[in-house]
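One chain of protein is taken out of this complex; the other chains stay put.
Per-chain numbering from 1; labels A and B assigned in written order.
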Amino acid sequence: MPERALFNLLDLAGIFVFAISGAAAARQRDLDLFGIVALAFVTACGGGIVRDLCLGALPPIGLADWRYLAIATLGALATIGAYGWVRRLRYPVLLFDALGMAMFAVAGTQKALGMGRNAETAILLGMFTAVGGGILRDMLLGRVAVVLEREIYASAALLGTLLVVLADHFHWGAAWATWPGLLACFGLRYLSLRFSWNMPRFGRREGGPES
Amino acid sequence: MPERALFNLLDLAGIFVFAISGAAAARQRDLDLFGIVALAFVTACGGGIVRDLCLGALPPIGLADWRYLAIATLGALATIGAYGWVRRLRYPVLLFDALGMAMFAVAGTQKALGMGRNAETAILLGMFTAVGGGILRDMLLGRVAVVLEREIYASAALLGTLLVVLADHFHWGAAWATWPGLLACFGLRYLSLRFSWNMPRFGRREGGPES
Partner (left out) sequence: MPERALFNLLDLAGIFVFAISGAAAARQRDLDLFGIVALAFVTACGGGIVRDLCLGALPPIGLADWRYLAIATLGALATIGAYGWVRRLRYPVLLFDALGMAMFAVAGTQKALGMGRNAETAILLGMFTAVGGGILRDMLLGRVAVVLEREIYASAALLGTLLVVLADHFHWGAAWATWPGLLACFGLRYLSLRFSWNMPRFGRREGGPES
């Protein structure tokens, strides 16, 4: 029971920080009040909504459960009301974002496995739960998806989902299907931030001095 | 029966003007004939298609009912053939766009409620029916979604869906679940156009004189 409560808390904390990230991006682009709330909601709940569409889990939980919309709206209002504060707290926000992302990756994978999908579907949908909201946010803003461009982010989500699928495959029980994935995903993301690790790039190599 | 006929007429008029808005945007970006028709179709039917996906109402009506495609194509061809005319008629087009948007918001909410979804799902999907087509149009054109950036548009849709959900909750009957929402949504949108009302913005406030 306390584990369940911790999980719920982390989930809602994830929604909140994802909403902040969406709202901050919307505010930078000078969107109006509605645009900011909408972008906060899409960033926080969009990945889960697409996952539920692909799973046939209708209606998507992000649309049907009022708490998601409420907390996303709260995150948007907090960003509007305390924008300077949000910017100064950049580090804790990144930390919670990493926690939320790890949560989303693990929870998305578990939901897919719980509905009887195979390992590949669970991995892909777990990853999309974690990174899909940010991708939709960037699509709405007409810019290249940051997640695809920068840093160890999706790769951390991949690591988390793999550990969940592994534990599920060998029937190691619920705790093993949760905590190693959660910690590894969060840990890899945190370390990559701490030490500025990046995934390799290959573009513009042939470009010469101007690249 | 006459009410039903009026409703159908408004629905198809909404499709037509949404198609014009999509086709005009495509034409400005120099898309080819196919691109113009595709953008007209997506703008007119995209919101409803995503709504139907989220409701599990398959196949989506926008794909299965030939009249939607036919009228969207007609709107695209009208825009191509009479572009100057469409631009000079900017005001009636905005008027019909407001009518279509109000129609879509009300009809989307009613469809979700009719399929047994809860109030929050109905509100969110009603709003997305109204604004989703325009958002998809802008995503295809690689630009920030206008709906999120400008004017009282989504807020008017929200007002309309709220009135529908309210009337449904208190069992006030079909007429009350239709007309107040339709009129309030159209009215708010019309007044905001007439008097150039805008939603508040918050971005760039700290930017100083150059912002």
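Going forward, a residue touches a chain if its C-beta (ideal position, glycine included) is under 8 Å from a C-beta of that chain, and two chains touch if they have at least 3 such contacts.
Note that the structure is predicted; figures quoted are calculated from it, not measured.
The omitted chain makes contact with just one of the residues A:L55, A:A72, A:L99 or A:A130: A:L55. Think of the hidden chain as still there; on chain A it touches residues 53-56, 117-118, 120-121, 124-125, 135, 138-139, 141-145, 147-151, 154-155, 158, 198-204, 206. Counting over the whole complex, chain B has residues 26-36, 38-39, 49, 53, 56, 58-60, 63-66, 69, 80, 83-84, 139-142 touching the chain that is not drawn.
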